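Here the complex is missing one protein chain, while the rest keep their positions.
Should a chain be cited, it is by its letter among A, B and C, assigned in written order, with residues numbered from 1 in that chain.
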Amino acid sequence: MINKRGFASDNNSGVHPEILKAISEVNTAHTIGYGDDKYTRQAIEKIKEFFGDNIDVYFVFIGTAANVLGLTSITKSYHSIICAETSHIHQDECGAPEKFSGCKVLTVPTTNGKLTIEGIKHHMYGFNFEHHSQPKVISITQTTELGTVYTPDEINKITDYAHDNGLLVHMDGARISNAVANLGVTYRKITTDTGIDVLSFGGTKNGMMYGEAVIFFNKELSTDFKYIRKQGMQLASKMRFIAAQFNRYLTGDLWLKNASHANNMAKLLAMEVEKIPKIKITQKVESNGVFAIVPKEYIPVLQKEFFFYVWDEGTSEVRWMTSFDTTEEDVRLFVNLLRKIVR
Amino acid sequence: MINKRGFASDNNSGVHPEILKAISEVNTAHTIGYGDDKYTRQAIEKIKEFFGDNIDVYFVFIGTAANVLGLTSITKSYHSIICAETSHIHQDECGAPEKFSGCKVLTVPTTNGKLTIEGIKHHMYGFNFEHHSQPKVISITQTTELGTVYTPDEINKITDYAHDNGLLVHMDGARISNAVANLGVTYRKITTDTGIDVLSFGGTKNGMMYGEAVIFFNKELSTDFKYIRKQGMQLASKMRFIAAQFNRYLTGDLWLKNASHANNMAKLLAMEVEKIPKIKITQKVESNGVFAIVPKEYIPVLQKEFFFYVWDEGTSEVRWMTSFDTTEEDVRLFVNLLRKIVR
Amino acid sequence: MINKRGFASDNNSGVHPEILKAISEVNTAHTIGYGDDKYTRQAIEKIKEFFGDNIDVYFVFIGTAANVLGLTSITKSYHSIICAETSHIHQDECGAPEKFSGCKVLTVPTTNGKLTIEGIKHHMYGFNFEHHSQPKVISITQTTELGTVYTPDEINKITDYAHDNGLLVHMDGARISNAVANLGVTYRKITTDTGIDVLSFGGTKNGMMYGEAVIFFNKELSTDFKYIRKQGMQLASKMRFIAAQFNRYLTGDLWLKNASHANNMAKLLAMEVEKIPKIKITQKVESNGVFAIVPKEYIPVLQKEFFFYVWDEGTSEVRWMTSFDTTEEDVRLFVNLLRKIVR
Partner (left out) sequence: MINKRGFASDNNSGVHPEILKAISEVNTAHTIGYGDDKYTRQAIEKIKEFFGDNIDVYFVFIGTAANVLGLTSITKSYHSIICAETSHIHQDECGAPEKFSGCKVLTVPTTNGKLTIEGIKHHMYGFNFEHHSQPKVISITQTTELGTVYTPDEINKITDYAHDNGLLVHMDGARISNAVANLGVTYRKITTDTGIDVLSFGGTKNGMMYGEAVIFFNKELSTDFKYIRKQGMQLASKMRFIAAQFNRYLTGDLWLKNASHANNMAKLLAMEVEKIPKIKITQKVESNGVFAIVPKEYIPVLQKEFFFYVWDEGTSEVRWMTSFDTTEEDVRLFVNLLRKIVR
């Protein structure tokens, strides 16, 4: 039987009880819809405490939408967007960026999910040449899809390079809190302070129910975002229930506790797995994901009790994700099973 | 001071306590994301109890998305969509249907929000002529944006006409439950049995938090909807929380109780208002909306205590919406105030 | 047998011999493609002689493209475009404006194809309200699809109203030369001097083979048009052959001679037809089109010898178009036949 908490994805977990409570607490009386309410204003103020005052914040339903609408707001259809080949916007959004923005998405192969200037340069040509999609945005993911984390310095290098060349930088922050927890810095340190232009600020993978924020660090870029959001089918009528979640998420360090816990569980898992012969961890464990090569025949046996995904059929690489609610017991049971199978 | 429950919109209300409880009850353990879970399957089964077995059901976040993605799935970009001039898809979706489907939206002026064959015929030409957008869908709203309700017979006339001419019929059912409550029939009677092809089945305006279902009555029309939904940025990761709402909504007649109550409050409001001189009710009160012409100078005075919207500045027509949580006391207070102002 | 010159459309005619000769004359040696050549520069200079120096000019293949790309360059997808219900962009472009620009197209019913401020006002609401497509462009057709012509004063009223309200004005000038010939003014008088923002400047209906110019009267609006044109699939490689046509078209008043002749033939036709009982001319004959109500039974008999289109099946209204190569003999033969049929 499948274990009630597996390692498939951090969005297979439910909602943190405090978040649910916060939702419940705003369920009183009537409130103007579509974001013109006090809860939404509070949530925006709360976000400003962490990212600085000089930002614009808009809530949408999900990460794909935050990415696509954020990217659309800073591009025209003849632009191109440069990202890692592993990035969510390229692999996991069913072409939504192309469909909605009209832009070309250009990919860079990486070993660890992190873009480098050298990789980006491969696509930096054809400027002013109308036959060629004009490079306009570099999109990075923090935490990357491979569980690795950009240092502030690495981000700075990319934003400097981008801005020096007339490009903008988008950050897909579906798991940004795990990165912040890992780096031991503030949100601001890896966003506002590094010159990121637009951020998809996610919480659903870290204990929220739904809702994502698009944060603009340059207000000139967001002048028509309210129309883009509406036309992009992402304007919630009962906005207060998204706002309440962000309010609570950013209060009392809930975001940090959840992210740190998930990270710690991943580290524990990796530490234990490393001791097992025949299993090879393939990526640095810097957040809540562990990537490992597991002999093919073991995988279905493991999956019978703990659900998780094969990342790469070819190399027999798997991905194990921990979550805010993963327990040490979950890890122990899983490792024991793996140990048993290997023996 | 603004009264805590106004008459601005049925989405200014909160969430019915039973719906909130249902959300809370599925917040246990891990569940596969993106809809491949037992709660989603249950919700789909529940919907089939009401609409028949031979349907396909997909959940999205909001009504605009249900409309736009439902319409996209049954059109190609060179098609046109015929709707009432007052329809949500034309007036209130910021061009999302055009942007996402590429289709032309053709409008028909109406006095009561209801399309008639005669009105539709105005756009029925240019078939097979490649210069002209090809008419493909008739979209009706049940309950209409003016609070009126199509009878089953009126719908039948439209679906027959559509199908006889090679068109399909979409129903925007953001307030379908209010129509069903008013008609005293079943959902099926005005959808499945009338030959509707695609329905946007809404609950947010009737006590839910978020989430809408797109229902296909002809499964051939939904073969690629899963991709359209994902590319349309409407695939929820923690789907169980939408599913739980629909499960509860359709259990123990909660949907019907909420809708009937809102309708009754509108009728009460209309009945009382009709007695007041100088106020003229402009549309039949068949659901939870009351439309009335109110002398211009009264409006801001009323709005100081009860929030509501002016529908037409030119004619000084206002819209008062009741909700599942509107009380007789709310109506009484409002009517008293209006009476006082008029005097 | 069908007569070799009918009254179906001014694009059923061939190419004026002088235009063909001009094409032939630039067919020498190699020339850089895509518009960076001396012939294209000459054509642009020639156009500036007529429309003023402070313009930007881009060539595309056809009128639909000139309209769609011109409109796209001055809108964002959440905008709406207001036009007459009879306009080409609404009736005859198969939804290309919606598909490519993402905008909503709003129509105004007219009796003579000409927009009025009053008609436009019907759509002027919802500003700043994100649920509603934002009105941004008024598009007028000169000559209209009904053969009527806006006076400079009528255009001025529309451009003033537009600019006062933050909108821009696009002119579909597929038959602008016929209007200029009719008014006895200059191109400039009804475009540059009236504050038109973007013009589709056509010649194909007046003796050219293919090619249309998009003219921007405000250079800030055209900064990225070169990319829009390329992404819009309208950048000609052998551009010199479009340029050569415009060069010749605008030399020695060829444009004016052709347009005046076509207009005169329409006037002659109308004058003669008016004398025939049972035939009723329905629009002022101000260009090269004659609209008339003809008893239904006569139409197929006429069409056997002269090809033309029925404009409105319901009212039995037909459209007869004259062309630069229509002869008095053509008109005489046609009128004789009609007279014979009526008798």
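Side notes on the structure shown:
Note that in this section a contact is a pair of C-beta atoms (placed from the backbone, for glycine too) under 8 Å apart; a residue touches a chain by one contact, two chains touch by 3 or more.
Note that this is a predicted model, so its numbers are computed, not measured.
Contact with the omitted chain, checked across C:Ile23, C:Leu254 or C:Ile279, is made by C:Ile23. Checked against the full complex, the one of A:Gly52, A:Gly95 or A:Pro152 touching the unshown chain is A:Gly95.
The chain not displayed touches chain A at residues 77-80, 90-95, 98-99, 102-105, 125-126, 130-133, 313.
For chain B, the residues touching the absent chain in the complete assembly are 34, 76-78, 102, 130-131, 134, 224, 226-231, 235. One chain of the complex is left out; on chain C, the residues touching it are 4-6, 8-9, 11-15, 17, 20, 23-24, 26-33, 61-62, 64-65, 68-69, 93-96, 99-100, 204-205, 209-210, 227, 230-238, 240-241, 307, 323.
In the analysis below, only the chains that are shown with their structure count from here on.
Taking each chain's centre as the average of its CA atoms, chain A and chain B sit 33 Å apart. Separating the centre of chain A from that of chain C, both taken as means of CA atoms, is a distance of 51 Å.
Of all residues in chain C, those that touch two or more other chains are 77-78, 102, 130-131.
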